[in-house]
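Here it is: the structure, laid out below.
Here the complex is missing a single protein chain, while all its other protein chains stay put.
Up next is chain A:
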Amino acid sequence: MTSKWIGKRVPRLDGPERVTGELKYMTDYHYNNMVWGRVLRPPYPYAKIKSMDTTRAKNLPGVIAVLTHEDIPGFNGFGIVVPDQPVLCEDVVRTTADAVALVAAETEEIAEEALALIDVDYERLDAVTDAEFAITEQAPKLHADGNIHSHVVIKNGEVEKAFQEADIILENTFHSPRQMHAFIETEGGWGILEKDGTLTIQCPGQYAYRDRLQIARALAWNPARIRVISSPVGGAFGGKDEITVQIYLALLALHTGGRPVKIHYKREESVIAGMKRHPFKVKMKTAAKKDGTLLANQVLAIADTGAYASLGGAVISLAIEHSCGPYKIPNVDLEGYCVYTNNGIAGAFRGFGVNQVCMGIETHMDMIAAELGIDPIEIRKKNVYHQGDVSSLGHVVKGSVGTWKTLEAAEKCDLWINREKYKAEISEPWKKRGVSIATSFHGVGMGIGLPDYGAASIQLLPGGRFEVGVGCEEIGGGNGTVYAQVAAEILQCDVTDIVVVQGDTSRTLDGGTVTASRSTYTGGRAVATAAPNMLNLLTKAAGEIFGVSEEQVRVADKKVVVYDADGKADSSLSFAEIYDYLYENRRDTRVEGHFMLPKEKKEIKGSGGAPHRLYGYLTHVVMVEVDTLTGETEVLRVVSIPDAGKVINPQGLEGQAEGGAVMGIGYALYEDTIIENGYHKTTNFSNYILPTVKDSPQIETFPVEELEETGPFGAKGIGEVVMIPIIAATISAIHDAVGVRIKHLPATPERVYAALKARKDQTNQSNEENVM
């Protein structure tokens, strides 16, 4: 079948309004008569609230409302899985990211002044700032159930026995950074109490329906009285998956006499209040036979979720599920803890725990290969599972698996074939180059135990265009254009005939989140399910108009064509004419499509939701240059080889691959939100180093397409794995260049320099010993 739209480089349909600044993000709206909202944060990471007095703030001219926990009509808590984060703290604060009170005022300045006039009497407590300590008996309990939010275990085979039989065993500990999402649009939006008593919340998010549920729970309102508009979003990467300011906006809007309330965090507030990536400590012990066959893997991962759970439990589950890489290891003993501390809050972030464990297994693959003298691609090819194989977790992998093909493509790419030549082309005599590879995978969708479905609506519009409505927000990846391509392909029209609406509880159906690498797969499949219903609606109407049976009518090339008994095209109607007919007869012009994500039937006991039915796969080849005098690393070239199933839009896929690669480089080399004793030392982008164009390497993307039968036209998801293997590949490339392995990320110049120096001191020492 030749496709008109699928697999084509269709430029973003929403491009013009984006490049001209005409697109209104939620924080760009303006309402006359507006008021400003602000949030009071505690000065301590852990303290009791002894008393609170808002009188002085309320008396400040220009202040419209000051709210505390007493003003919450419903449940004072939020959190996607366990709502353990207070909307407004009552008797204890557990992080400087907490919210204690809200203010609405005539101007932002007055609101700010009012915050300083809220008198809160705190009794400071000793903060728990180390996740390993938090697990111990001596640690103060931050929540009633203790400091362990979740504990997951996967066991398979006999690890101890395997370790005894192994020819080679490696054991290492890896530390990962507290990466910040650093979306360019900080958290913010509007809360408006409408004249009819309903509430409108305009706030960028990643799942409008769930945001609405969490708002309704705090307000003790029927969710139907709340409208959430959550798209477009100025970047999210998981950081807008949880509630950000929606509930604050809703509460304030109830107290401003109908005046719209705006909150828009400054970057400094976003750095403190916003979720971060979970820093992990990963202990890994991996065993192999002489020929490179993996025998066993033992993992202990501890994730610091900060003061509240959000999606921390799911993050550690996913980490453990992915901790053996896309390999078949017969004996595994995998254990993970998600732990509360007073270190800010961690939550969902692109990669969702897999980044942290991939660093461990891929570093070990490299070390084993080096030790045994096996080619790093060969050793991986030898151990990968294929579709239908049993994975390390002990389940049969049913979805499409492209790892082997991505490795083969890596083996054949110019950078890998000619790596010795490129490595020799150093820019300065004191710099050294290294080339390395790594591979990884990432589950698509929610895994077992969570509802996972997609939904889309298609409406025929006057003039013959179609409105495609999908709940999944446009967070940057271009899913709206993908939806239009899928719809246009099936409806036989132009992509420009499709108007896409996303992320609005009053205009789109509940179709789940824009997370978990799922929005192309799930939303696309939902559109592909709705579109045939629209074809039926069109052909049925045409059949009625011409008084022929539906079988004689087909949609082709932007019209509905009626065929005569000999199968010859007889007459046709435009979509606009069909619309007019339906409209005149007061008939419905809208259809829906619903899709339940396929799931594994049996959950692996204790795993917290593993396995997924479906994974996306990716291999990275990376070349770095390390300055041996300063320890500075530059990534010069990246080859990204994704298996995304069918690529619906190659330009969009490249966009993900390129953006993900650079985000991965940031993780590997520079980015870390520093929190000391519970206080954020990182304040803004002046001390949080984000990759700029100067740090961006040459990136090539070569997709292999291992078609997935359950996906729209064979597509899978790729939004997260695009940033994963590059982390380990970069660190291995540093090793290839200068011979040191950095296990504590990011690999800052200081860390690389210290490692180089330590190695030099060691060599000098052993030379001296040799002399003596």
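Basically, a residue touches a chain if its C-beta (ideal position, glycine included) is under 8 Å from a C-beta of that chain, and two chains touch if they have at least 3 such contacts; residues count from 1.
We adopt the following convention: contacts and distances are computed from a predicted model.
Missing from the rendering is one chain, named in UniProt as "Carbon-monoxide dehydrogenase small subunit" (options: "Sugar ABC transporter permease", "Sarcosine oxidase subunit alpha", "Carbon-monoxide dehydrogenase small subunit" or "3-isopropylmalate dehydratase"). Contact with the chain not shown here comes from a single listed residue; of A:R12, A:R433 or A:H620, that residue is A:R12. Touching the chain that is not shown, out of A:V87, A:V100, A:A182 or A:I578: A:A182 (per the contact rule at the top). Touch with the chain omitted from the figure is made, among A:P232, A:G347 or A:G469, by A:P232. By the touch definition given at the top, chain A reaches the unshown chain through residues 9, 11-12, 14-25, 28, 30, 181-186, 232-237, 264, 266-267, 475-478, 651-652, 654-655, 658-663, 684-686, 690, 692-694, 696, 698-699.
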